[in-house]
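All protein chains of the complex are present and in place, except for one that has been dropped.
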Amino acid sequence: MKLIIDGREVSAYPGETILEVCRRENIFIPTLCYHPAFKGQGVCRMCMVELEDENGNRRMVASCTYPVQEGLKIVTFSAKIDKVRKNIIRLLASRAKGSDYIQDLAGQYGVEPLDLPGLDNEKCILCRLCVNACKLMGSSVLAAVWRGIDKKISTPYEEAAEECIGCAACYEVCPTGAIEMKEENGQRIIWNKVFNLVLCQHCGKAYATEEQIALVERKTGISLPALCEACRSQNLAGRLKNFSG
Amino acid sequence: MPEIIDATAIEKACKEILDHYAPEPRYILAIMQDMQKRFNYLPPQGLKMLASYTGVPFSQVYAMASFYKAFSLKPKGRYIIKVCDGTACHIKGAETLVEQIYKYLQIRPGETTRDGSFSLETVNCLGACALAPVMVINEKVYGKVTPADIERIIKEYGGWADEGKQC
């Protein structure tokens, strides 16, 4: 099907979102809660674009969740869109005073955080990428809990979760550095849980937690050689790589 | 209903509740309602059982339990005082009632007296706005409550054991 994005005709497939099409066409739309590995969530609202109807009336929609339709006319940048994005960054910067990433972003957008009684040193912007990553890993120990302005990301009761394997996928995917992880003395501490790290037999680097390896073994029935990813792919030409998830 | 504290008894009671429902996510809400009614809160053990029974991750069950106001994650008092802070009650002085209750029971909304007799909550409109301000203790509705009535009402329930002298 055909769409018109910023006056340019672009082709798209049914089932795609506006954002997916734009990414493919290299049309820039800023996002905070989108990651190609997951579905669009419509959470951060940075990706708002305008749709224009036959009469030239415009309305705003989230491009990461809006499914494309034949002949859609899309505007990806306007004064109104700019105002929305700046204000979203301003609001997030007022919330996440502790996140360098968000504060830098505020600088780039030329906005100052509001002088509000803040959440002390908060870093999280509740984009939920970690929740999605955890789910994809099959653990699902993280969730957005409570509601309204008290919403937060947490494990049940904020305690060490049984199913957590310490894979750090959440840590990797978090854009703001909000998830704390410590590695020392051969141990990894994340989400209030302590894991023993396993060292690569080949290069000596800590490459996974015992729980992670146990999970792979349980799921696949294959006992893996204790090698880090780099060494393993060297050795095994990537065949076992599929199991690391 | 007598309070249940020991783990095997909780497990047994939860199992009874679960047995009423098919193991599907759509009954989570109903099961939680039953547990809340049975224990006056949702015991962590019960939530764990609920998660494995319905096949839903524990984290998601916990997210549900914390999202909905009908559930509490901590045990509640024998008498639950609900002060309506719906609009009609609010503009007729509901906040003063909350202040008065604090004066007598030393609890704020969301808290329980140390002796476990009273919990205080504010709620959003009990549908009796014509009688605003409204307050409910367990099932009993009190309409057109004035701050001066609070002492008498709390005494109806025996006041608070620890701070009995106050009332």
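Per-chain residue numbering starts at 1, and chain names A and B are given in the order in which the chains are listed.
Criterion: a contact is a pair of C-beta atoms (placed from the backbone, for glycine too) under 8 Å apart; a residue touches a chain by one contact, two chains touch by 3 or more.
The definition used in the following text is that contacts and distances are computed from a predicted model.
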Original post:
The chain that is not shown, which UniProt protein name from "Putative DNA modification/repair radical SAM protein", "Sn-glycerol-3-phosphate ABC transporter ATP-binding protein UgpC", "NADH-quinone oxidoreductase subunit F" or "Transport permease protein" does it carry?
Top reply: "NADH-quinone oxidoreductase subunit F"
Original post:
Thinking of the complex as a whole, which visible chains are touched by the chain that is not shown?
Top reply: A, B
Original post:
Of B:69, B:108 or B:155, which residue touches the hidden chain?
Top reply: B:69
**OP:** Tell me which residue among B:49, B:132 or B:153 touches the hidden chain in the full complex.
**Re:** B:132
**OP:** Check each of A:11, A:87, A:220 or A:234 against the chain that is not shown and name the one that touches it.
**Re:** A:87
Subject >> Residue, one of A:10, A:48 or A:141, that touches the chain absent here >> reply: A:48
Original post:
In the full complex, which residues of subunit A touch the absent chain?
Top reply: 42-46, 48, 60-62, 65-67, 80, 83-84, 87-88, 91-92, 94-95, 114, 116-117, 125-126, 144, 146-151
Original post:
In the full complex, which residues of subunit B touch the absent chain?
Top reply: 24-30, 32-33, 54, 56, 60, 63-64, 67-71, 85-88, 90-93, 95-96, 99-100, 103, 123-132, 134, 141-143, 146-148, 150
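The working rule: only the chains that are shown with their structure count from here on.
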Subject >> Mean-CA-position distance for subunit B and subunit A (Å) >> reply: 36
**OP:** Please give the residue numbers of subunit B that touch subunit A in the complex, ascending.
**Re:** 44, 47, 57-63, 66-67, 73
**OP:** In the complex, go through subunit A and note every residue touching subunit B.
**Re:** 135, 140-147, 155-157, 161-163
